[in-house]
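Only a single protein chain was left out; the remaining protein chains are all shown in position.
A, B and C label the chains in the order they appear, each numbered from 1.
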Amino acid sequence: MTTATQRQAPSSMGDRYETLRGMGSTLKLMTNNKVGFAGFLVVLIILVVTFIGPLIVPFDSTADVSQIYQPPSMQHLLGTDSAGRDVLIQIVHGGRDILIVGFLAAFVSTTIAVTLGSLSAFIGGRTDSLLTWIADMVLTIPQLPLLAVLAGVLRLNGQAAVALVIGLLFWPSLMRAVRAQALSLKERDYVESARALDLGTPHIVFREIAPNMAGYIAINFTLAVTGAMYASVGLILLGLVPLSGTNWGVMINLAWVGGAIFFPDSIWYIMAPILIIAIFQLGLVAMNRSLVEMFDPRLRRG
Amino acid sequence: MSTSKGSPIQFEHVGRSYGVGTQTVRAVDDVSFTVEPGETLCLVGESGCGKSTTGRMVAGLLDPTEGRVLYGGRQVETLNDQERKRYRRAVQIIHQDPYASLNPIRSISQTLSAPLKHHKLVNGRTELRNRLEELMTLVGLTPPGDFLRKYPHQLSGGQRQRVSVARALTVEPEFIVADEPVSMVDVSLRVSLLNMMLELQSELGVTFLFITHDLAVAKHFAWEGRLGVMYLGRMVEIGLTPKVVGEPIHPYTKSLISALPEPDPDLTRNKERIRLRSLDIPSLLELPPGCTFHPRCPYYEEGLCDTTRPAEDTVSLNGRLAACYVMARELGQEDRIPEESRRQAKLHEQRAS
Amino acid sequence: MAISQEQPVAARPARASAPALRRLLSNFLLRRVLKALFTIWLMASITFILIRLIPGSPVDVYISNLVLQYQIPYIEARQQAASLFSLDLDAPLGQQYFEYLSNLVQGDLGTSLVTRGTTVSTLILRYLPWTLFSVGTALMVSFTLGILLGMLMAYKRETRIDHVLTNIASITSAIPDYLMGILLVVWLGVQWSLVDITAMRGSLSPGVSPGLNFTFIRDALYHASLPILTYVLGTIGLWMLTMRSSTESTLGEDYVTVARARGLRGGRIALAYVGRNASLPLFTQFAISIAFVVGGSLLIEWLFVYQGLGYVLYNSIQQRDYPVMQGVFLMITTMVVIANLLADLVYSRLDPRIRIAGRE
Partner (left out) sequence: MARNERDEIATGSAATPPEGDLVLSVENLVVEYRTGRGPVHAVRDVSFELRQGESLALIGESGSGKTTLGLSLVRLLPSSARLHGTITFYSKDGLQTDAATLSEEELRRFRWQECAMVFQSALNALNPVMRIRDHFKDTYKAHQRDGRTFDLDERSREVLKFVQLDASRVLKAYPHELSGGMRQRVMIALGLLLEPRVLILDEPTTALDVLTQRAIIEVLRRLKEELGFAMIFISHDLSLAAELADRVATTYAGRIVEIGDVQQVFYHPRHPYTLGLLNAVPTLAGGREDLTSIPGTPPDLIELPAGCKFNPRCPFATDRCYEDDPPLIEVAPGQLAACWNWETVGAQWEEGRTQ
């Protein structure tokens, strides 16, 4: 039997101390998976660059025709674009829209999925088959074409609208996963004995079941962010979403539509937005490996 | 047996059926019995015979689809909130699988403190502490301090089952439903778990409904209580354990006893064997007509056994019941066989002779 | 793929609803078909509502354009719009909707606003095969390759090849496929100029007419190679990772140990015991990915100027050619729904436990 590694204070402390100590060791666990931790750092850095960068680095879009497609140099760390503007500044200022849409859409779809998934699992019967049926149906609808049609017809302007529409389309697969997980947890013996002990539904949902699903939901949330970014950048690329100003999607669109790709030395300008999006998505997926371990009961507080 | 303060739980023609695709499956079919306070009733039967479903209905965790469940003489559905709360806490359950019965992410002290704090059975931290240690000692997990801090995956199967029992005791129940509590624990450790539960019964006067597939464990645990044998959702025999094991009446009980191997070479190799007519259990989806054991029963008589279904109390000898017409005739209770079956039996006799 | 079959046997108390209806509904196949039809109907209604009802809807925009630009009187503009949209704009809403549906059933999806006279159906018939061809081939290649590589990774667990393939799989499945498409064009086409991307534009070289001859097939493949490569790169990672974990758990099953104990050859075990069982869960995922990949064709076909349905849909959205947009979108959804149906059938044939249950 593994004895508890760190010496604990006498356990006469209340539950609160137990959860605090738990949180501490949970965060520590994030570090012990190398790949996961690396992913976590990447995501953190990009978030900082995107949301704090613009406060430090003023936006300057002065075009300078003599300086087009410059390779990275001291003044332009990432070189310049087709109009001679600094690429780094565009990257720093270009993330906000994309990430907001990504996280907002993921939040919307995760909330819908968790609510409908748990409802469907706990109520069962007709509600369960109806909700699963709806989820299955939405799953068979190709998301991008519907998004494109909606964007074309409805003039989606502003991140909130785009995020909402994406969120409303992306919840089914997560809902089915949450439902399956909730169903299996609901049948567990310790939930039945909690019912026998008359501990009440709030205790069962938030103390017995939710903690076991937290990891599951966190992992699916990060996947939802990647999915939402896939869709939003896609729409921007197709020019169907009139997002003003510059963002990574618009940069790629301009580079592609403007034919910049045919100039060999424009490579830095094209690669910068593509790489930042790809690296962010990779960071999220890698981070999941730590999330898996963070929420695995055997490792978490062993 | 110390006088215990509980109320009896009574089954009256209780049934539970499920919709499987287009058919309905009767997991429990017209079962009636009463468990008196302080008593031990043991339910034995093969897998799929409905003993676990019955256990959950006794514990009020599953509603019957037919018949009535009574607590203290009153039907459970008609209890008012206050009475229902008392019934809810009066009956607790212990599960079979030690690895699934404790929430893996909550420590043992958290698992045990939840009911104590929720129902305000203790006030203040020190009283909680003492009650936790008292419970741990009751179930034989000493020194308590060590175990309270641990998590389920740090304990062995036997230790987890003891925590399960301690959790059931937190609300001072009158009645414990133990669903195969020892079948996943090593044989050499089972007995200490059974003896611990027997001590609890004599000390606290708790009523036990003990569910198992192992007749020998049933005999050991319920020696002073009663034994009920179930087959395909029905109670085929019930009575005092020494009688049911010593002189079984229903052919199914006889077959179980004769089929069970004993840990004693000479005894078990020379045991008189009952030849069954067919080896395989019929599926719950297509139950044979009349007595559901007739396709396998060595005492089968055409017409008599496969026309109507024997009621639970076909044979009734002061509390000792068995659902079998052949045995009813043998024991001189022929009048309890319904007219329909008697006529069919005569018909087949004439045709045969 | 939405088989609700994996729902645990519903432990609901038995109710006496009409047995005939329940027997009908419980037939696995019929339920699938009903659901498919309902999805198509729902999508048709959504596009109807979008096109017709939302203020500032495309019909009104089209009418106001005609009035402003060509000074056509309002009434006449309405007639023109009605004929193009094959809608009677004055009739009460319910009647319009009913008419819209009946036209739909007869395959009349209205005519294109931009290219006058060509009906949407002809457009679809011309461009649908290209999407089917490119997406279909890509899915087949990616699925089979993904399964084989996945099994290899599971058999060679924790070796160098496993680590390399796992990393490749996780990278390609994380990065959006259209970004990889762009990278292909930029690096293969421009930077290393290994591929003449300008020649590869479009789905067919000029002057080559479709027919069962070698030149057509070679040319079609040549044009479709980059889109197919992009689709494969976009989906193969997921198959590899899923198959790897599924194979790993199957290798731990008793029947594999028993097969080895029975002295069966490694190949036989890998194929009939491990492969078949491990690939089952992938079929459910295959159906879901159909919707994803077909949807993605919108972007990939735009990227490579590959004239399939996705490309037509893109153009119709850009040019506000609503009838075409409506018709093509419906066609894409129908394609996905049918593909899901087929995947359901294949899955139920493969897993006897489902097939038998389905027939009860």
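Some points to look at:
Keep in mind that, in the parts below, a contact is a pair of C-beta atoms (placed from the backbone, for glycine too) under 8 Å apart; a residue touches a chain by one contact, two chains touch by 3 or more.
Just so we're clear, the structure is a prediction, and the values are computed from it rather than from any experiment.
The chain not shown here is touched by just one of B:204, B:281, B:311 or B:331, and that residue is B:281.
If you put the hidden chain back, the residue from B:172, B:203, B:247 or B:262 that touches it is B:262. If you put the hidden chain back, the residue from B:216, B:285 or B:317 that touches it is B:216.
Of the listed positions C:60, C:162, C:219 or C:253, the one in contact with the omitted chain in the full complex is C:253. For subunit B, the residues touching the absent chain in the complete assembly are 46-47, 156-159, 186-192, 195, 213, 215-217, 219-220, 223, 242, 245, 255-257, 259-270, 273, 276, 279-281, 296. Listed here are the subunit C residues that touch the chain not shown: 253-255, 257-266, 268, 272-273, 276-277, 280, 350-353, 356.
Here is the rule we go by: only the chains that are shown with their structure count from here on.
Looking at contact counts per chain pair, the maximum sits at A-C. Rounded to a whole number, the gap between the C-alpha centres of subunit A and subunit C is 24 angstrom. In subunit B, no residue touches at least two other chains.
Touching subunit A in their complex are the following residues of subunit C: 2, 4, 7-8, 10, 12, 35-36, 38-39, 42-43, 47, 50-51, 54, 57-58, 170-171, 173-176, 178-179, 182-183, 185-186, 189-191, 287-288, 291-292, 294-296, 298-299, 302-303, 310, 313-314, 317-318, 320, 322, 325, 329, 332-333, 336-337, 340. Note for the complex: subunit A touches subunit B at residues 1-2, 4, 8, 11-12, 14-15, 18, 188-190, 192-200, 203, 207-208, 211-212, 297-298, 300-302.
Residues 59-61, 85, 88-89, 91-93, 95, 97, 100-107, 109-111, 113-115, 118-119, 125-126, 129, 145, 148-151, 153-156, 164, 167-168, 170-171 of subunit B are the ones that touch subunit A when the two sit in their complex.
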